[in-house]
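One chain of protein is taken out of this complex; the other chains stay put.
Then we have subunit A:
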Amino acid sequence: MISYTLRRLLGMIPLLILISIVVFSLAKLMPGDPFSGEIDPNNTSVEYIEEMRENLGYNDPIPVQYQRWVTNLAQGDLGKSTTYKKPVMDVILERLPNTIFLAITSLIITYILAFTLGMYSGRKPYTLGDNVIATFNYGGIAIPQYIIAIVAIYFFSFKLGWFPSNGSITPGLEQGTWEFWMDRIHHVVLPAMTLGLFSTASYTQFLRNDIVQNSQMDYVRSARARGTSESAIYNKHILRNSIIPLVTFFGFDLATLIGGAIITETIFTYPGIGMLFINAIDTRDYAVVMSLTLLFSFLTLFGNLIADLLYGVVDPRIRY
């Protein structure tokens, strides 16, 4: 397993190089450069802009620019954010905990709901309960997230007042206290549920279908033939098999939850990576955009690796 992991990690290197080229080219293809941020508004003579361009290396040949960017990248220097006037690394690290907190909460809600509903539906397929759950699921998959987010804010924040509609914390709370953490959880629940709705719906439906399929397997019949109770058959024999395909989703989730919170974070003005990404595009803060795109790509690769390794854990037929 260790040698397999190492091989996979080594295999990522060419992919990452390829990704860095694509990301760099995309950034170069985008119109404009971040000069509005770097230039003193009181001194905008053409000569000065040219001088700045020269100083910042914008007039160098593109391969040289790429090489410089990659070299810095390899040394852990992601560049400087033109909007925040801080190293990109610091800007991302500031926002990352919020996003991770949101992602984990969302994942927990997703898993609890999906397993409860999916196992119920799978055990009692084609019943009223199953049909109600399926209706919700297809609704959750079909309705775009931004609509769900707005509806959720309208009902749960404005009408009922259960949850705050924006931010990640009420200002003025002392860090690390009980109130501080409760307030953070209070802020994260609504965006986390919105964010998790789509995956909850697809997980539930997937789990249900897999359970229904597995319940017709020969091994279920032979387990029954030795007097195994119905609950042990569903909760042990079938569930253990139905978890295997879900592991694939977990790998994807890792990337989508960190990167895919763009819409949710923006609507809830939740200060995480997703909102940072949108703002960076708005302000042409290319250093941030490139770093984040690279981060998302890396997370996708990493998520796939985690999923593949987890396969080996949950399925004894797969050994590395």
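Here is the rule we use: a residue touches a chain if its C-beta (ideal position, glycine included) is under 8 Å from a C-beta of that chain, and two chains touch if they have at least 3 such contacts; residues count from 1.
In this text, contacts and distances are computed from a predicted model.
UniProt lists the omitted chain of the complex under the protein name "ABC transporter ATP-binding protein" (options: "Spore germination protein KC", "Acyl-CoA dehydrogenase", "AzlD domain-containing protein" or "ABC transporter ATP-binding protein"). Screening A:12, A:173 or A:223 against the full complex identifies A:223 as the residue touching the chain left out.
Residues of subunit A that touch the chain left out of the display are 216-219, 221-230, 237, 240-241, 244, 314-317.
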